[in-house]
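As structure tokens, the structure follows; a few thoughts come after it.
Every protein chain except one is present and positioned as in the full complex.
Moving on, here comes subunit A:
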Amino acid sequence: MIERTPIFNLVCYTILALGLVIALLPFAIVIIASTLDLHAVNTVPMPLTPSVHFWENLQAAWVRADLGNKLVHSIIFAVSVAAGKVILSSMAAFTIVYFRFPGRYVIFWLIFITLMLPLEVRIVPTYSIAANALQPFQAILDVTGLTSLIAYLFGIQVKLEWGLLNSYPGLVLPLVATATGTFLYRQFYLTIPDELAEASKMDGSGPVRFFLDILLPLSRANMIALFTIMFVWAWNQYLWPLLITTDPKFGIAVTELKTLIPSEFGLPDWNVAMAGTLIIMSPPLILVILMQRWFVRGLISTEK
């Protein structure tokens, strides 16, 4: 249907343009502020024309927040989380879709229910386990009385300890399980015709071969989409890294932003803070731009 409604079109475009301005304005202010000097950024109202101090602000932010190190930590962290999520969810979905075993619906729904239990809800127990990953086993031993039995028989006090604080495993592992990813993969696997699995069976490949040779290559677009979303999500994590990286040397870029925010009595150098913000938000932005094509394809349809 072709409609000729110039006035309605105009109204639509105006609303869209307004929305765009509202969405982009904060970014514009961040970018402009990061080019100003200390004096200009503190005048009221702040000038809305860029100045020439961009480079020196970037340098100041880089040094003050130790961004060289922190960005590397952040990248390792976000890549591990995203890759972990892709691997885990592709495998979990594979089990759920392709294997008939008792309780697979229960397992699927258990995974699905975790959508309702984000990290923020279970943060105290999760922290406690990260502080000592063997704590649950210790608890089992204590409750069953094995600890005291062993202490009585061998004179050894069993004390299992495996701290994950200030380590990559501690940072990454609690974030790796993902119901969203598993669900995305499950839906994708369901679109793959059964004959493909049967053909590969006739060709003599077992489940692992089928997974590696057929399913993974076919789910490439899916994988890239999930990786991109999860990378951005992990990059922006704040609460968990803040809790677990108690050692200031081990922090990640996003939590490090707080060192850039001027304190109450310090120098109000918001220009440097804004420059730091720009640096920190650029890696996910670059990734999304690079992956855009794949990303959209992976979300809207399967490669035909």
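Note that a contact is a pair of C-beta atoms (placed from the backbone, for glycine too) under 8 Å apart; a residue touches a chain by one contact, two chains touch by 3 or more; residues count from 1.
One rule holds in what follows: contacts and distances are computed from a predicted model.
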Choices "Anion-transporting ArsA/GET3 family ATPase", "sn-glycerol-3-phosphate ABC transporter ATP-binding protein UgpC", "cytochrome-c oxidase" or "Metalloprotease" - which one is the UniProt name of the chain not shown: "sn-glycerol-3-phosphate ABC transporter ATP-binding protein UgpC"
Contacting the left-out chain in the complete assembly, out of A:V63, A:M91, A:L196 or A:I261: A:L196
Given A:P6, A:P45, A:G155 or A:G204, the one touching the chain that is not displayed: A:G204
Residues of subunit A (touch criterion as defined above) contacting the omitted chain: 193, 195-196, 198-205, 209, 213-214, 217-218, 303-304
